[in-house]
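Note that one protein chain of the assembly has been removed; the remaining protein chains are unaltered in position.
Up next is chain A:
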Amino acid sequence: MRPLTDEETKTMFEKLSKYIGENIKLLIDRPDGTYCFRLHNDRVYYMSEKILKLATNISRDKLVSVGTCFGKFTKTQKFRLHITALDFLAPYAKFKVWVKPGSEQSFLYGNHVMKSGLGRITENTAQYQGVVVYSMADVPLGFGVAAKTTQECRKVDPMSIVVFHQADIGEYIRSEDTLT
């Protein structure tokens, strides 16, 4: 386990800011305790300092996971955000997409969101903006990337993709082994 280097922190923040913008500050500077990011086996974990201090007592090879895993760095140092970060992305999300009950299931199986399944979308969403996907009952389902701007979404035909799927909570069951 080690702290992130400057480049790694930058890459990660860039990725996070795609979804939550400047609200990253609220993750770093929390009123209810000092939380930090640490890297272990190429995965980034977000934990309080209390947990960190306890985790130092476990040997490197035996330590599986600490706190919440936000994502991992690939071999080429690109940062990939995992579904486990949803709890922290959802409350601070800047651009949200609501999915109709009918196509919730489809999204949770890993499919992209089509115009026909789109319930609501925040105004002024840019194309390829990171968005958090909610159900109509405001339950966060996952996150993705907006395929079209809000304006465009109104014009396109119902079978075209409006949100590219990136992660959904169905992954907890589908890819149980790979998530830490």
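One rule holds for everything that comes next: contacts are C-beta pairs under 8 Å (C-beta built on N, C-alpha and C of every residue); 3 or more make two chains touch, one makes a residue touch a chain; residues count from 1.
Convention: contacts and distances are computed from a predicted model.
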Legend entry - Among "COP9 signalosome (CSN) subunit", "Acyl-coenzyme A thioesterase 4-like", "Cell cycle control protein" or "Ribosome biogenesis regulatory protein", the UniProt name of the subunit that does not appear here: "Ribosome biogenesis regulatory protein"
Legend entry - Per the touch definition above, residue among A:83, A:118, A:131 or A:147 touching the missing chain: A:118
Legend entry - Identified contact with the non-displayed chain, of A:65, A:103 or A:149: A:149
Legend entry - Absent-chain contact - pick from A:28, A:58 or A:139: A:28
Legend entry - Residues of chain A in contact with the chain not shown: 1-3, 5-6, 9-10, 13-14, 17, 22, 24-25, 28-29, 34, 36, 38, 49, 52-53, 56, 118, 120-124, 126-127, 149-155, 158
